[in-house]
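Let me begin by handing over the structure; questions about it come next.
Other chains dropped; remaining ones untouched in position.
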């Protein structure tokens, strides 16, 4: 039997973590893609807790970078980047609930080379940006295309990297804000966190009636921090199972796999993202795993793990995790 | 003759900095106040460049803190705080233009004690917050009320501070986002910058047709950084003259008084806000004051001034300024 039955989704979900109906959210069904996480658009789909959605996501550039000659500064039209599928209305979801998203699979689609990365002027972790404003000249703009299959990411003639896909941008709508899909925050969004991968269950605090689930920006793989700002961006079919948890209040994104629990923080500077993540992990351990605050603080000190999702987006994202074997 | 004629607004404005018709934006005329800066609401008023708007602003708490017994955690309903007048549609404004806002006056209104400050749990510059997440217990919640007239702010029996009012939150709408009025950004918003005061002209990069001007959150006065997170919050009548500048591209908020020019940056950590402000000041000096980049960099080093607006909001705001006597 799957570990899902013992997950928070399995134990507390309206659908008890059991899969329901499957919806195909093709490019055609989606129609217009969206560039903000907000409550102001009409849902493209309405689902019940337990339902599965197979979404045809576009890459973060909306497919505009077809060859290495398609320089981002020429083919992109900011802020119309990072197109999202959704919003998906989840029946019964209300502010104060938690939306559980169990990721079944992320599969590449479209013609090869399906993967794109790039150096974009004034964007990235090792260059001056609009915020970390510098007088230095930008690096030359550059595009790299890669063949991406479930067999691997062909980085170069000599290097093929494992295909370790995840969903870069995933979350629910804020209550009254509509925020660029480029930004991560407590409702999810552009976390670019490699743990948001097939097998995981991700939990989001619902802010508005129907939750308004968005997703997009799949990555064939990514290192910690998404250093140059652009992972192995791919168009994909992302299949997720959605459940709804009533009466569970969480301040931000949480995540669970068979082996660990993780709390996620998004903020600048990076230490604040780490603080948010670790504080929430401690509070989770207090609430659900029978720890006092100081014992949880001590255990996080001796056995906690940090994952830097991104160090390039409007807020940096860090996940703090604990192995279930230490706390169960 | 006023210095305004030599300001950017005076020289380049569609109305040449000349005042036009006056509009009364009373509480009644405003009707519903708004909590986000965005393009999704119907304008409450349409004006021509040169027109003057006298807006009855509410205090940041929407007037909910009437006595020291009205604790913020009891009477506020997040995110419905920091109510804004607007949006005001400016005829002819388009993305790529600049909106000039010349502040004529900010006058307190309403019954005394008109001024409110407070210690709000997990908010402020010297306490743990949702982002700078700490395990320490919050400080006790506390409200302080102050009589505020144009004669002064009665801080206590022994201390009366000068009335030095300004508009805490002022700006235009983002293009497709709707962002909490609590946040400052390149379009303005909750900068909490004391230089946004009567006499100044503030310039905003227009992002959307009609500009959608918002304003609110007037302060009877404030120190640098708005340390505890809450200035001398007052309901007020803020009177501003609006002009429109075509063909002037600016990356963020700029400001001008008779004696100086200032560029504004909003970001975290604070050094990034300072970098944004200083880089834009240098570029302004290059473009309009006949400096090379290196000479502007050198002069900013020897004669630039920094003002920390806020060190408490979702982004910190810093202004970098240069005296006109050094560059004219």
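For reference, chains read A and B in written order, and residue numbers begin at 1 within each chain.
As a convention for this text, a residue touches a chain if its C-beta (ideal position, glycine included) is under 8 Å from a C-beta of that chain, and two chains touch if they have at least 3 such contacts.
Since this is a predicted model, take the numbers as computed values, not measurements.
S.K.: So we've got 2 copies placed here, but how many does the whole thing have in this file?
M.R.: Taking the entire complex into account, the copy number is 4.
Everything that follows uses one rule, which is that only the chains that are shown with their structure count from here on.
S.K.: Give, as an integer number of Å, the spacing between the C-alpha centres of subunit B and subunit A.
M.R.: 34
S.K.: Which stretch or stretches of subunit A touch subunit B in the complex?
M.R.: 35-36, 38, 40, 79-80, 130-135, 175-180, 251, 265, 267-269, 272, 275-276, 278-280, 282, 293, 297
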